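Right, subunit A next:
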Amino acid sequence: MELEGKIRIPSGCAIAAVISREGNPIPGNLISEAMRPMHDRSNGLGGGFAGYGIYPAYKDFYALHIFFDSRSTRKDCEAFIKEHFEIVKAEIIPTEKNRAITDEPIIWRYFVSPLKSTLADLQLDEKEFVVRTVVKINSEMKGAYVFSSGKNMGTFKAVGYPEDIGEYYRLGEYRGYSWTAHGRYPTNTPGWWGGAHPFTLLDYSVVHNGEISSYDANRRFIEMFGYKCTLQTDTEVITYIMDYLLRRQRLSLEEAANVVAAPFWSTIEKNRNIPERDKLIYLRTMFSSLLITGPFSIVLGFEGGLMALNDRLKLRSLVVGEKDDRVFMASEEAAIRTMEPNAENIWAPAGGEPVIVTLGEGVEN
Partner candidate 1 sequence: MKRIYVNEEWCLGCHLCEYNCAFANSGLKDMVEALKGKPIFPRIHIEGNEKISYAVSCRHCTDPICVKSCIAGAISNKDGVIVVDKNKCVGCMTCILVCPYGALALNENGVMQKCELCTRNSDGTPACVKGCPNNAIVFEER
Partner candidate 2 sequence: MDKFVIIGNGVAAAGCIEGIRSTENEGRITVISEEKHPVYCRPLISYYLEEKTDREKMKYRADGFYESNGCSVIFKKAVSIDKSKRHVILEDGEKVSYTSLCVATGSSPFVPPFEGLDTVKHCFSFMTIDDAEALKKELSKDKDVLIIGAGLIGLKCAEGIGDRAKSVTVCDLAGRILSSILDDDCAAIMQKRLEDSGIAFMLGDSAVKFDGNKAIMKSGKTVKFDILVIAVGVRANSALIRDIGGNVNRGITVDKYGKTSVKNIYAAGDCTECVDYSDGMNKVIAIMPNAYIGGFTAGVNMAGGKTEFANPIPMNSIGFFGIHAMTAGSYDGELFEDRSENTIRRFFTKDGRLIGFMLVGCNERAGIYTSLIRERIPLSTLNFDMLRKTADFTSFSAESRKHVFGGEI
Partner candidate 3 sequence: MKSDESKCVNCQRCVSLCPTRALKIVKSDCILRENCNWQNDTIREVYKQANSGGVLLSSMGNPKPMPVYWDKMLINASQVTNPPIDPLREPMETKVFLGKKPERIERDKSGNLINNLPAQIELTMPVMFSAMSYGSISYNAHASLARAAEELGIIYNTGEGGLHEDFYKFGKNTIVQVASGRFGVYENYLNAGAAIEIKMGQGAKPGIGGHLPGEKIVGDISRTRMIPEGSDAISPAPHHDIYSIEDLRQLVFSLKEATRYKKPIIVKVAAVHNIAAIASGIARSGADIIAIDGFRGGTGAAPTRIRDNVGIPIELALASVDKRLRDEGIRNNVSLVAGGSIRSAADVVKAIALGADACYIATAALLALGCHLCRTCQSGKCNWGIATQKPELIKRLNPDIGSRRLVNLMTAWKHEIKEIMGGMGINSIEALKGNRLMLRGVGLNEKELEILGISHAGE
């Protein structure tokens, strides 16, 4: 059977997320446990987590999490990275053997910073250079796969059930101000670690439940801007779209939501607020190929916040709840109740309406 990237594999999923609005540390096992009641939404063929604020000691460095299929690949890849980056720390990501997790690759993380000279040579900004490097490794370096590349954040993913993966990566040892989680139900895959979610690019991470019907329209459009959809997964293309809209076009989160889950024309036409209406028409027209159709519920993680978003018909479940400074998001309320039995204000956001939570003012991240 072919791996992700050779073939497009649809899948069903479970997602969950939590954030502390005040930036208080949350242990990673909280989110790992949240996935347990949604066990049946996954089928053991992939899961993962993203934590933000987990590397305060190295917060100024890009944390590259990389799978290698062999020592020699790692050597080659490290050599490639060293050409353009300063590596301040390189280590194996600590794991704990777990019966349910097998066939593990070699998993390392590197805290790096691009060489100023290289950036100057290429006339690129730092982030863009990191993106290109990641894309290059992932598309050209066989056996190496960068699965996390943001600052002060990290992704942890594997083939298996999410709660087992959480234990495997010893998530209880990390503290972050926000976490996202994903459990996967692919319908046709041998399961490949790199294909598990969250999918990340820089500090953007996406967990996604659904199967988007606009995939190839989105992919072929976004690939015009230097992205390569090597995994052929929805999550990957959504991540790139978000990166394109937020980082490169500098749209706000709401504006980006109005592109990917644009209101229906009939809704737009009924909008009495003319500037608002014109803005919506503009965004839909300008970025028409980035409209995402088909069922999805996603949580986008980024530096300093989370955004949950449903497709405009709300074809996938997504609920949100609150308690004190924490906001919870999940495919099922059960997951929220696991994290916080006394969660309040539980609601199901309407299709196309983003729920954006950012760290309160004055809170360091």
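As a selection rule, all candidates are chains of the complex that A comes from, given by their letters.
As a working rule, contacts are C-beta pairs under 8 Å (C-beta built on N, C-alpha and C of every residue); 3 or more make two chains touch, one makes a residue touch a chain; residues count from 1.
Keep in mind the model is a prediction, meaning the values are calculated, not measured.
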| item | value |
| --- | --- |
| Interface partner of subunit A in the complex, by touch - 1, 2 or 3 | 3 |
| Residue ranges of subunit A touching candidate 3 (in the complex, touch as defined) | 8, 10-12, 187, 210-218, 220-221, 223-225, 249-251, 255, 262, 264-266, 275, 278-279, 282-286, 288-289, 291-295, 312-313, 315 |
